[in-house]
Every structure is written in structure tokens, then in C-alpha cells.
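Removed: one protein chain of the complex. Kept in place: all other protein chains.
Moving on to chain A:
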Amino acid sequence: MTDTIALPNSLRSQPDANGHFGAFGGRYVAETLMPLILELEKVYRAAKADPAFDEEFAELLRTYVGRPNPLYYAGRLTEALRAKAAPGKGAKIYLKREELNHTGAHKINNCIGQALLARRMGKKKVIAETGAGQHGVATATVAALFGMECKIFMGAKDVERQKPNVFRMKLLGAEVVPVHSGSATLKDSMNDALRHWVSNVHDTFYIIGTAAGPHPYPELVRDFQSVIGKETRAQMLEAEGRLPDMLIAPVGGGSNAIGLFHPFLDDPEVAMIGVEAAGEGLDRKHAASLAGGVSGILHGNRTYLLQDEDGQITEAHSISAGLDYPGIGPEHSWLHEIGRVKYMPIKDDEALTSFQTLSKLEGIIPALESAHAVAAAEQIAPTLDADRIIVVNLSGRGDKDIFTVADALGVEM
């Protein structure tokens, strides 16, 4: 009951042999990287077929990460929304507590999986890109755990706005490399990580932080993050005796969202909402690549991108450094085009409000990324009948964002 089998015609059987999700995905990298990416795919196939790999992954998730984390019924939030809804309206809201994972976000699930792959490939050095620092901290953590040398590429602007995480990475023994090129945010840190990788491909493993990049990354990141959806499924069946009616998750690259959604893709009764960062609004600066972008090629995959008519990548904006990226994972682009998942834009100010609402009502300070999903739930829940059930993925905790939020609220710290 905790999982379903992917059938040949299943929505869960993507990508194809060449790494394509419909028209998206693929492997658009320099020739230097191709042999390594092909080897990674081979190693991943072997690991997937090896019960020992799965056992070690599951054991580390249990004893090191702290899984399974709870599925929590947010009663105070639910009641507050019902109070404002029409009679008989106001869906029940559950929170999947990824913020309770070691290091404070879902990112650690994927990092453990990729570090195990790096070890299988004999690589002693790992690199990663990071925006908000959650993935950087998770990578630095697994590098310490596995005794690997670690370099984290981070946009100079993000180094400035995420100081606590920068310090954490250094404490964990990682070198943080500030990236000054371009917009000095997440996309530029990915460019520089790729530059470093192409120059050190013989001994370095690139731990990509989201379900994007060249095949097989979108697939393996999704698989490692699918623990979120598998647990949610079992926990919901136990709590309510049935599947939820709707799943809501924030989407930057979209690894936490695809991890929650994937085990439910073949259950048509479960609706899914991915929440994109609409920044200052879709007609102004934003990071909503599905609502405001078109199909293109960047960072190794074909996907929806913010770009101009000449294919130049335009700057993304979000109050959340983790969502400040002009692209999205290719599986999301495909799920958007076939209509299986709906994507909804939420603005900076809406996320800020929900950041405070959840803190006050539930005693949980969410990451700004997660606050986008909470904001969407606050808008949707009152329109649904009271017997409906929504699960919101609380992808990370908000400690890292208190400076950004204080700044936005005009509070001096």
C-alpha cells in the first residue's frame, strides 16, 4: 500500500532512454562531460538494481537524516481559513515536515544519494551550486560524513543575503567560492560549478541540487526525493484512510515538488499544484519560468526558461534566493504541458505574509520557498469543501531567511 508499480504507460515511467521527458530534458553539455555523464548513468542503473545501495540509503535517511519525518495536521491554520470561508468550505491542511530533516530541508535526501553514487564512482571531491545555501549546507554535510573534499559555488549576492548558511558550510569544512559573474545568483553559481567540473572531471563529482541539469540528474534527484511522496502516501493512508485530494509544493528547480508528486502521478484523484515564485508580479521581475518563460536549453537540459527573443537568459527575481533561478526541472515542464500538474504563481509579498502566518498559527517558521506553497494553500483551501485534504510540502525551515524577512519588514536586527 505504500507504493505503486510504474506501468509501461504510466506517468511515472519517464524519462525515456535518452533522458527526455516528452520534449524536455536531454543532455546538452560540452563533449568533455559526456563520457562522465554516460558513466554516471551506468553507475546509477547498477546502484538502482543493487539492494545494498537502497539499504544503505534508507538506513542513512533513518539514522542520520531522521526519517520518516511527520505528516502534521495543521489544525490552527485549517480553522483560521475555515473561519473566513463560506459554510462547509475550508479543506484540511496537512504539512509534510521536510524542515525537520537534518540540516533543515529536503536537500539532504538527494545529497546522501548522490554522495553514495560519488563513492561508487571512486570520486573523492564533490562540488555543488547553491542559492539559499540549503543545498550547499547539505552537500557540505555529506562531504564531511563521507570524508570528501568539498567546494560550494554561490552567487556573490546570495553569499551576502545568506550569511548564516555560508558560515555553516565553512564550519562543515567546505570551501565557499563566491561567483561574481552575471546576476551573481543561482544560475551563475551553476555556470561556475560547470566550469570547475569540466576542468576537474577526472576526480570530481558534481552534486546537482535540484531535479534539473543533464540526464540522468533530473531522474536520479527525483528518485532520491521520492521518499517524500512515498512517506506522505503511507502516512496519509494511516491518518485518513485515503489519499489526499491535493498536493502543493514550491518549485524553483522543483526537486522537493517532484519528490512529493512522483509517487502520486498515476492517481488521477490527487490534484497537484507546483508553486512558482512570481516575485514582484508576472508583469514585473519574477522567477516563474512556466508562467513567464518558453522552452529553451540551459545547464544541460531543455526546459522552460526566462529568456528574450534572441534566446538570451533574462534575470530571475524572487525574495527567496532558493527560487531565484530562470529555469525549472524538465519533468515539471513536461507535467505542465500535459496538464497533469497545475503551476501557480505566488508573489514575494504573499509569501512574506504566509511566512508570518504559519509562524504565528502553528509555531513553525517556514523557509521562504515553503512559504510560497503555504500562500497557495491559503488561497485554495477556502474554495474547497471541508472534507477535502491538502498536503503542503514544508520543504525547509526558515531560520536562514530571518534576515531577509526582517529586512523586508523594515525590522532592524
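The criterion applied here is as follows: a residue touches a chain if its C-beta (ideal position, glycine included) is under 8 Å from a C-beta of that chain, and two chains touch if they have at least 3 such contacts; residues count from 1.
Here is the rule we use: contacts and distances are computed from a predicted model.
Colleague: Just by its UniProt name, which of "ABC transporter permease", "Multiple sugar transport system substrate-binding protein", "Tryptophan synthase alpha chain" or "Spore germination protein" is the chain not shown in this complex?
Modeller: Options "ABC transporter permease", "Multiple sugar transport system substrate-binding protein", "Tryptophan synthase alpha chain" or "Spore germination protein" narrow down to "Tryptophan synthase alpha chain" for the missing chain.
Colleague: Per the definition of touch given earlier, which of A:Lys187, A:His286 or A:His332 contacts the omitted chain?
Modeller: Within the whole complex, the residue contacting the unshown chain is A:Lys187.
Colleague: Which residue, A:Pro68, A:Gly131, A:Gly296 or A:Gly398, contacts the hidden chain when the whole complex is considered?
Modeller: A:Gly296
Colleague: In the full complex, which of A:Ile313, A:Ile328, A:Ala375 or A:Val392 touches the chain missing from this view?
Modeller: If we include the chain that is not displayed, A:Ile313 is the one touching it.
Colleague: Touching residues of chain A against the unshown chain: what are they?
Modeller: Where chain A meets the chain not shown: residues 18, 26-36, 38, 181-182, 187-188, 190-192, 194-195, 198-199, 201-202, 296-300, 305, 307, 309-313.
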